[in-house]
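What follows is a single structure, written as structure tokens, with notes after it.
Only one protein chain is missing; all other protein chains are in place.
Per-chain residue numbering starts at 1, and chain names A and B are given in the order in which the chains are listed.
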Amino acid sequence: MATSTEATPYTIVIGLEVHVQLLTETKLFCGCRNRFGDPPNTNVCPICLGMPGVLPVMNQKAFQLALRAAVALNCQIARFTKWDRKNYYYPDLPKNYQISQYDLPFSHDGYLEIPTADGGTKRVGIIRVHLEEDAGKLLHAERGGKSQVDLNRAGTPLLEIVTKPDMNSPAEARTFLEELRLLLRYLEVSDCNMQEGSLRCDANINLHVQHNGQTVATPIVEVKNMNSFKAVEAAMAYEARRQYEEWLRTGAKLGEVPKETRGWDENRAVTVSQRRKEEASDYRYFPEPDLVPVVVSEQMLQEVRSQIGEFPAQRRLRLAAEYGIPEYDARVIVELGKAFADYFEQFARGLENPKNASNWMLQDVQRTLNAKGWTIEQFPVRPEKLADLVSRIERREINTHAAREVFAEMIESGRDPGAIIAERGLTMVSDEQQLKAIVDQVLDENPKVLEDFKKKKGKKRKQVAGFVRGLIMRQTKGRADAALVERLVNEALVARTGVPLE
Amino acid sequence: MALSAEQVQAVALLARLRLTDEELAVMTGQLNKIVEYVEQLHEVDTKDVEPLAHPLPISNVFREDRLRPSLPRDVALRNAPDTDGEFFLVPPVLD
Partner (left out) sequence: MSGESLVGRTALEHLDALAKGELSARELVQAYLERIERFDGHVQAFLLVDADGAVKKAAEVDERRARGEPLGPLAGVPVAVKDVLCTEGQRTTCASRILENFIPPYDATVVRKLKEADAVLIGKTNMDEFAMGSSTENSAFQVTRNPWDLTRAPGGSSGGSAAAVAACFAPLAIGSDTGGSIRQPAALCGVVGLKPTYGRVSRYGLVAFASSLDQIGPFAFDVRDTALLLKVIAGHDPLDSTSVARSVPDYLACVEEPLEGLKVGVVREWLSEGVDPEVATAVRDAVAVYEKLGADVCDISLPHSKYGIPAYYIVAPAEASSNLARYDGVHYGYRAARYEDMIDMYCRTRAEGFGAEVKRRIMLGTYALSAGYYDAYYLKALKVRRVIREDFDRAFEQVDVIIGPTSPTPAFRLGERLADPLSMYLSDIYTVTANLAGIAGISLPCGFTQDGLPIGLQILAPPFEEERLLRAARMYERETEWHRRRADLQQAVAAVSKAG
């Protein structure tokens, strides 16, 4: 969450340029797989290798995801959009031009609302969002060797999001990225994994320094190579200090020196100038003649809007308010995607206490999904069935221990919880007389525990009580009402030994 | 608007073409002649004319997001001047 900057004689001004990879099955212009981590040069074909004579054909899903993101970022959607070639030579760019969008991006002028430290919100302006192809990867040479080119990533769909310079602290920059990730994950546009490079971020930063009653802007610096949200925050903080010191030293103002590019050095926690002696870039953009324009109809937009529905930030607030679950739980549930949150809501509606639903979702259900590699859509237990199970805990019909056993079988067989409970005799034993008799019987049979209870102190003494509870549970095959057992055991131990519980 | 040899050299770098001094001189002369010829385009009044980048009035051509087989890696690398069997190799790029 953004925190207010400490009193400084300057304001920090940050704009971000974010690239996110889209969650498509295939690349933007060919049918090769769009996947991270496969062996080098195995997801390539003549088209993404840029071989002579091949032509691009646009992936419809990529365009739809891009539209979805732009609509969610409150952008104006251009009715007519086209693609352009950005020409530059680099070995990871097989055609030596990137198919991108230049003067007519498909969307522009949007915003993203981010939470502020004081509990309010702030709008960060979005200048444009456009769709382009990614480059491959160049593994830089070690001293004396050659560089290696892997083109698996070449031609995968990429969304470029350019913000206005609306962020005024490193924390705000980070919050923006967190909110953006939440949004794009929730919409299933991107997994936004910075480690795997599916979200990449460059920042433009300068300062507005208060000097002699005037505001002086320092030269804008572009910072690259930030590989985590933490790194973005740290790099911005470092760069603000550095720019202020440099300004104090040189007094250089915006426009007086050429724009500098600096790289974040994670190990040394500093930014390093990347001045390269290459010719001034001249990308010679021109309309891509191998693709045709896209005209976005009202119908296409309606479809996208209906896919989005409620926005994640709104939903997070609503889940917390409507179900009374902690904000943290609401946030995580929403972050796990729309389908996950939909499941939660259906599940929670069948319960007395919706908090039980968020506990089950974030523990038992999540654990199972992770273990099996399932998405929530693949999870075999429907939310009404799970509610049926958990509401039996709420009604004290079964205890949690037994419920887990039923849950495991429901995943395997898909049967109703009621049937499993009946068959396995898992109904909770909560009759006080009956349980008291079992407690007495157990203590009669184990006189040593009473000795231990007397001898031990504090935590150790409590452990003895726990041991007795275990014996009771074993006796009842795990079906006993755990809270009742605890009370009865404690009462019996204190009564028989004459020493207090702690 | 004559092109100088320096300008032509700068264009050659943009185009990644190495020109010898002799080639540069010939190229500069020829380009100037062609550019001078092309200048007659400015005789045409195009005040309210939209550029025509493409002769086809079609739009919205998409393909489905469906996998098609990629090339086996050895085939993908077969035409390359230098590989190690897994990667394309290029002179060291130290970034």
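Here is the rule we use: a contact is a pair of C-beta atoms (placed from the backbone, for glycine too) under 8 Å apart; a residue touches a chain by one contact, two chains touch by 3 or more.
All values reported here derive from a predicted model rather than from experimental measurement.
Undergrad: Counting the whole assembly, list the visible chains that the omitted chain makes contact with.
TA: Spelled out, the missing chain touches these shown chains: A, B.
Undergrad: Determine which one of A:58, A:319 or A:398 touches the chain that has been left out.
TA: A:58
Undergrad: Just checking the interface: what residues of chain B touch the absent partner chain?
TA: 3, 8, 11-19, 27, 30-31, 33-35, 37-44, 46, 49-56, 58, 61, 63, 71, 75-76, 78-82, 88, 90-93
Undergrad: On chain A, what residues meet the omitted chain?
TA: Here the touching residues of chain A are 46, 49-58, 85, 87, 89, 91, 94-97, 147, 149, 151, 278, 282, 284-286, 289-292.
In this text, only the chains that are shown with their structure count from here on.
Undergrad: Rounded to the nearest whole Å, what is the centre-to-centre distance of chain A and chain B, using the mean of the C-alpha atoms as each centre?
TA: 40
Undergrad: How about chain B: which of its residues touch chain A in the complex?
TA: It is residues 10, 13-14, 16, 53-54, 56, 58-71, 73, 76-77, 79, 82, 84, 86-95 of chain B that touch chain A.
Undergrad: In their shared complex, at which residues does chain A touch chain B?
TA: 24-26, 30-33, 39-46, 49, 51, 57-63, 89, 91, 138-141, 144-151, 279, 282, 284, 286-287, 289, 291-295
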